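Sending over a structure as structure tokens; questions will come in a sec.
A single protein chain has been omitted; all remaining protein chains appear in their positions.
For reference, chains read A and B in written order, and residue numbers begin at 1 within each chain.
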Amino acid sequence: MHIRRLTPLLLAGCLVLAGCGGGAGSGVGGGAADPNATVSVRLLLEPTSLDITKVAGAALEQVLLDNVYQTLLTRSADQKIVPLLAASYETSPDGLTYTFRLHPDARFADGSPLTSADVAASLDRARAADSTNPNAKDLAAVTSVATPDPRTVVITLGQRDTNLTYALTNRAGAVLKKGTDPATLDATPNGSGPFVVRQWRRGSAIVLARNDNYWGEKAKVASVVLNYIPDFNAANNAQLTGETDVETAPLPTLLDPIRADPDFTITQGITSDKYVLGINNTKGPLADVRVRQAIRRTLGVVGLSKILGGTYKRIGSGVAPTDPWFQDLTSIDPYDPASAKDLLARAGFPNGLNLTLTVPNIYPTTIGDYIVSQLKQVGIAVTFQPVEFASWLDKVYKRGDFDLSIVDHAEARDIGNYANPRYYWHYNSPVVQDLYRRATTAATEGERDDLLKQAARQISLDAASDWLLNPTDLVVLRPGITGFPTSGTSSRLNLSQLAATSKE
Amino acid sequence: MAVFALRRLALLLVSLLLASVLIFFVLRLLSGDLAQVIAGVQATPEQVEQLRHQLGTDRPLLAQYLGWIGGVLTGDFGRSALSGVGVSAELRQKLTVTGPLVLGSVVLSVLFAVPLGVLAAVLHRRRLGLGITATSQLGIALPTLWVGLVLAIVFAVWLRWLPAQGFPTAGWSRPGRAISSLVLPCLTLALSEGAVLLRFVRSATLGVLSQDFLRTARATGLTRTGALLRHGLRNAALPVVSILGLQIAALIVGAVVVEQVFTLPGVGRMLITDVGNRDLVKVQGEVLLIASAVLVIGFLIDLVHRLVDPRLRVVG
Partner (left out) sequence: MTGVWRSLGGRIGVVLVGLLLLTALVSLFWAPFDPTFIDPRVPWAAPLTGGHLLGTDGSGRDLFSQILVGSRITAFVAATATAMAGVVGVGLAVLAAVPRRAGGLVGQFIDVLVAFPTILTAMILAAVYGGSVWTAVVAIGIGAGVNVARVTRAEMSSVLGTDYVLAGRAAGASTARIVRRHVLPNVAPVLFVQLSLVLALAVLAEAALSYLGYGTPPPTPSWGRMLQELQQFVTVHPLAVIWPGLAITATVLGLSLLGDALREATDPRLRIARTTHAGAHPVPRPEVLP
């Protein structure tokens, strides 16, 4: 039997009493945390809707998951999977049955208890045949969700799935009250989390207020104002003038004024973002692995990282540091323009070739400009086509009509895309597909990680794409702010530990 | 006069209808569809198809058009498929920024273009007049967006008197800050469009200055200034009013650029975002609003023209 125990996350151990006592835990600045504080946070991308069952996008997950809605399991600050709504869980030895025991006090913001019926209803809705949940596929292996008693949920799988627990920490595992009408989700979200949505001023801010009915350790601040400031200069300004207490996703090239101020702290964490140079593996000259390798060897991204502010890491594969099977594969196809030219010649293109680069215009053109400039050095003439995201979805993603493309694949643990020959890269490797299949149905996580490491290595050797950069997660904090997440903040922002001392 | 007004009104309504048809069908040319954007990268084609059905984008075009225009006629511009918010509500909210921006710019540009234009005409042979004319020539050549950038650099980055961009999230409930956010944008538009207006005022006044009736007025004992003010300006006003109408239309468009430079949450920026999202219901509403504003202004100008110009009235 495989038993997971409660983690300190839910222990009522470290309460901060109102008004007296020192600040709890480590953090910046001293003084007592103010339980009536309102913390103002700058976020970059505003969600278009709060309907978590239908509308895709990391922006919703950032606001809602862990704060308003909760999942059976969640991820800790160091990316480990830990129980949340489930006080404990067990897995059967054959890996086909997961039994979750819900926390006895769990309840929704309106006071009604959270029972297994709610969990089952949410999971069933997410995995239904006509589900509109963008993460429905994550629950594909689930054959049934049973509720033997109000506190127990039994998930049965048709085959092993080493990704299930991870899937349950995401949107597919969000627990909504049974019978919730999705049409009302925009206006009246009723979740079980430590915050409720008090107000949404579209185009500017979402205000989260402490859920006083929360079943666990109450939030340490009275409210959090999530300010959506897409412009990087304005965001800096807001932080420098004190309008915001926390600035997420600052532009690294604009950080000098912030760095010059000794009061501000800039935390650094890891992200699951991967700026991928997607290569259409079946198109013309790109079908030849030597051409793809040549492209990889021409793109020395150290210079690119410098231009972008220096806080980017090279990664050698489609695996980000947030994934358990991460390994450094940057030694495969390192920067070597001379050998790149040689490879091109041997592949039959001694005079170079012409390619198009299709990029959604939500990214700074610097990256595309850089690719064009670099590839020019080995004779590859690139036509740069910035397109709107909707056009990119249609042209590149849906129809696969492209040569090269740059997109930030922000999801963690998405190596499975390389095992899908229909994914827009058209990379079809039976070896990798087999490794992935075995990893999904592996008996232990260690086995899974080994298999996926092999898969990642193979993908890299095949030069299926070029993985340009992995950004460092930067967050600017004013003195007195503690408990703010430092990693993966663009897709998950767990504010349950956030505390603030009052500003001078 | 009444007959003219009615006929012109009918013309306006036909134009509005034509505009709505044009907008609707041209937008359908756009590639990429909203359902895919909402469903995101993880969804299956079946899910996208289902979403399309939910959104109603798989109905025949004519049915969709009639559905939309029927709503518009009752004041309901529909709901954004992406956010579910009513389009009219959003338009109203964004207009609280764009409206004052355009209005402020019109007022400012008139305030500085009319007196200076008249002055330039009256003094057209003196150095001051020539100086004003030359400056306005330069003003027309300056790209609006550059004027905005330079003003932002001087007043926001260097002097720190005004905000470089943005509009307070609290909106007009903090009027002081709201106004200070609009000062530079209004100034930018006013300077750019005002320069054009100045030229027209100047040439209209010049034209009037050389007319006979002014000489007659002077012969009756009025001073040059008096004659100008009493008789000349009224005649110069006519072409200036028409130009003002065209200018307001140009200002509405210039507002799109200025909103981008100063990141103001107005109709222009919302339009750019919505086109990018393929949120066609919103785009339709916004474009219809802009086009209608221009058409209505044209209609009002025609009426004013008709009222003020005695020659036209006689012809009937």
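Here is the rule we go by: a contact is a pair of C-beta atoms (placed from the backbone, for glycine too) under 8 Å apart; a residue touches a chain by one contact, two chains touch by 3 or more.
It should be emphasised that the depicted structure is a prediction, and the values quoted were computed from it without experimental measurement.
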Of B:51, B:113, B:132 or B:261, the residue that touches the missing chain is B:261
Would you indicate which residue among A:368, A:416, A:471 or A:488 is in contact with the undisplayed chain?
-> A:368
So which of B:48, B:97, B:132 or B:152 would be touching the chain we can't see?
-> B:152
Taking the entire complex into account, which one of B:47, B:80, B:105 or B:144 touches the absent chain?
-> B:144
Had the left-out chain been drawn, it would touch subunit A at residues 232-233, 236, 251, 253-254, 256-257, 302-304, 306-307, 361, 365-366, 368-370, 372-374, 376, 384-388, 390-391
Which subunit B residues would touch the chain omitted from the figure, given the whole complex?
-> 11, 14-15, 18-19, 22, 26-27, 29-32, 124-125, 137-138, 140-146, 149-150, 152-153, 157-158, 164, 207, 209-210, 212, 214-215, 224, 249, 252-253, 256-257, 260-261, 271-272, 275-276, 287, 290-292, 294-295, 298
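Here, only the chains that are shown with their structure count from here on.
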How big is the gap, in whole Å, between where the Cα atoms of subunit A centre and where those of subunit B centre?
-> 42
Any idea which subunit A residues touch subunit B in the complex?
-> 48-49, 51, 54-57, 130-132, 134-137, 183, 186, 201-205, 227, 229-231, 233-234, 237, 361, 388-395, 397-398
Which of the residues in subunit B come into contact with subunit A in the complex?
-> 30-34, 36-44, 47, 50-51, 54, 82-85, 90, 93-94, 163-166, 169, 263, 265, 270, 275-278
